[in-house]
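Handing you this structure, nothing more for now.
Excluded from the complex is one protein chain; the other protein chains are retained at their positions.
Naming follows writing order (A, B and C), and every chain is counted from residue 1.
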């Protein structure tokens, strides 16, 4: 995390639990009594599973508790209600690394979003198994590291990646059309902390060359899917999807072009939602508070 | 309102006010202390105006207060926080009248939605200035009244309409391509209780023959808009809009066909949102809790 | 086919072949020399396969050849260029049977489209394995036949269906959420003459209960797919697809409602395109001339 210059900071609390009776009241009361003004309060009760999810965001101006005290109070509430919870502060910005290969479109989109101030986090590092995108990162003033991946010894590259991520204090890894498969260990260390873009409307067209598959099947709509990475390829919780119409007139090259536009839009959108602490994971699905 | 057979009923509270400090806590606490389980809690703070909006829905099973007592408690809270508020119960279903002329598409869509159980209200009456749609209403078992409108004396038709609406206990009037302008008095008696469908993407193409206007302007997208009716034609608060792509290949007849599909979808959607008590009006805009 | 009252009739020619050199010129020249005014001329060259597709529509007013003579001329051209071709006339309207079970939404949409004059064909028959939709067909003045399907002897129902389709001169069968699987023989007799609506964005969620599958997978977009029926379930050439956004807030019931709206829109659209002779099948894909 990076400490940002002081400004009207907010606290965001994400909560999941199995029994919600009194919870909204208890949490609202807690914020109110300590002088906090609630800016957003969203909740979702999943009837099928009996699970309950909540996102609470409040203004810290004039709040009576220090951040350590808030965390302490949440420990108590968490135990009392058996909560899963995550507490973050808007001025402690997550640090993001983008993994890319040769295709520049998703990387440009993320870097431009950062430059326009649209991300609630800091894109601090670009890692690539090729050197092709060095100038792109450089243009936006972001560190670029070329870490070639040796097919015979992927462990070496991964060790270098881990060292770099630790050194830079990275909280979130974004795979922007990164054409390498991460090891199960690398993934397991980052639950809901790696976002990938798949170039199809999952679960249609898993695996390689989805636009070729789409052409062969003759679909009239193509899509892109941003999801958290899990051990099962293309199977992680979906964060965002979008689609566009295609026709028989679109050859594979045109599908690639249309799809590329979807990919960057969907990936940047998913990253933005994640950084705004709007995404909760429940089993293999996400709750995205709009 | 129609009393529906007893079933797990819910209460829905819509609130708007200018100062929200402590309000979420007070309302949540109130529901919790009386044994209510909150099913939905949505809020929206309009930063520009300082206004605050909330929708709270809770299960009435085991709730300690009677409905009259809930209303009484809300009177007290309403005064304390200077609230605008509306309290409704899911088993007291709003009664709906549809005004139509000759075009059947919107009427069919509303009646089918009702038949499929998709509306949280009862469509009990169809009024028309023509006799053309009598068999449509009859097919769905809904009362139809033919009230011709004499251009020289519109007051007579309106008096008959008012009598009929009162007799049937109608809460909401839906204009399903009704080709007559309502009097300012009729409208003033029903603030946010008349929904109209305009066959364009407002504010583009106000007034007559919007599809002809769209063709003349050469737009690539057309739309439809459902809005509450106010004294100013085509200017009331927008509830729902949707659009579809068109091209130079679409002549006016095809725009009418594509638009007709938009109209019925958008109108039925707006009626459904209204009946689910998801729509709050603020000035000339709506808050629609999704 | 039904003979419609004489009106400015048009001829539509659909052509597919493997070598197109000179074909556009030859066909255009043929129409021009015989006094025809070309209204639409669309073509598509599939680079990957080397196949060529064309749709030509011209005004028959003042055309020098009789319909038999046009067909004769096409025989000659067809042999010369080794064409697959289909010649139809706008005043010979295809006759359509709808197969349905209990769900009324798709049937209503088709019948309403017919009533509004939006189909270039005549919906003359509704067949169902239940009696539930009899009044729907009756309301629109269309013959309804209840043909129960005995799971132990599906052949009997099929024989009755075949007899009925022959008697009514049906050209196109539309499966409007018909919950029975047709026999391979029934299908084989009607290549590209049976249209089905599948309630998912194929190829995602093939098989039963796609909305439940969609909920379990946590997708953010759902869809519907209209396709020609082939021996392989859910695998036939796709004619039309559309999608809508969903979120974690939508339970399965709400997915069913949203999906139902997609289903009827997509199915009616596919039927309309087919009846306007805009659809050509190539392998397992369609060419849809817009």
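The rule is short, and it goes like this: a residue touches a chain if its C-beta (ideal position, glycine included) is under 8 Å from a C-beta of that chain, and two chains touch if they have at least 3 such contacts.
Keep in mind the model is a prediction, meaning the values are calculated, not measured.
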Residue in contact with the excluded chain [from A:64, A:80, A:139 or A:209]: A:139
Where the missing chain touches chain A, by residue: 104-105, 108, 112, 115-116, 118, 135, 139, 247, 249, 257, 260-261, 265, 290
Interface with the undisplayed chain - residues on chain C: 20-22, 24-26, 28-29, 31-33, 37-43, 45, 290
Interface residues of chain B (partner: the chain not displayed): 44, 46-48, 201-205, 216-221, 223, 237-243, 247-249, 251, 284-288, 290
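We take it that only the chains that are shown with their structure count from here on.
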Averaged-CA centre spacing for the pair chain C and chain B, given as whole angstrom: 36
Length of the line joining the C-alpha centres of chain A and chain C, rounded to whole Å: 42
For chain A, residues contacting two or more additional chains: 290
